[in-house]
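Omission of a single protein chain aside, the complex is shown with its protein chains in their original locations.
After this line comes subunit A, so read on.
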């Protein structure tokens, strides 16, 4: 197709402002983290050590929610961004912006939760910063974490590496974090047994990368959900990603809440789920490796990569139709006339 209507022209704020201002080869792929060759550190065998480096800011309301809080979210998020680069996360920094009057008790809870998450992920929080702003200038507490990790293996991962014939997997049921947050705001009286999926994925990813060398791409499906990640892969790799609607794991309570709220679980954020693209012949191996880890027990093969139509994500519906799963430009607005 001359024009795929893939919306390539719809630039994000990041591309329009920051990529333009900071442009360099390490930033350009816009992956979850940057992988840096560090000549000063030489790995055993004389090869250049490869370092992964990432940062993320966390604003979430409410700060405490079923299954987690802003603290473990901030640690797990940065750990996961390193892990999906194929790195072993090592050290984190933590920056806090606190609103004047934020209860110290709450701050202690956040810190304790960060410590627990760091211990679980096997990383150390080695530096930090705290600023207090006037009442009303912030919403309680914001956390920024940065992290570094080492790439032990020669694995090359990236959103541009998907090839026709590859399989697409998710490491577990989707949408739990986003739905939990919506419900935790307490505005709606929805009965649903849902907790956030926030978790450190480095152990799971290590198990996966040990099991197969055929992984092409790993992404944690945070903002914009699985749909947005798959679109990034389809565009960067110039391939089609075809997803089977029936194969996408969604817990019944999440599905029920999504139906009530009128949202599509494919677009809902996860904080402990990784999307995996792996060579087709290694799909079962990868699935077994994921399912062998407690955090990947609900993993599933959800689709495959095809050559045509390039840059589009298609959902094969129960009736055998193919619906286009597009990136949404803004808040989801109905398109029906």
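In the analysis below, a contact is a pair of C-beta atoms (placed from the backbone, for glycine too) under 8 Å apart; a residue touches a chain by one contact, two chains touch by 3 or more; residues count from 1.
The rule we apply is simple: contacts and distances are computed from a predicted model.
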{"item": "Hidden chain of the complex, named as in its UniProt record, picked from \"Putative ABC transport system ATP-binding protein\", \"Fe-S-cluster-containing dehydrogenase component\", \"Carbamoyltransferase\" or \"Transketolase subunit A\"", "value": "\"Carbamoyltransferase\""}
{"item": "Among A:25, A:136 or A:262, residue touching the chain not depicted", "value": "A:262"}
{"item": "For subunit A, the residues touching the chain missing from this view", "value": "1-10, 182, 187-190, 259-263, 309, 312, 314, 317, 319-324, 326, 328-337"}
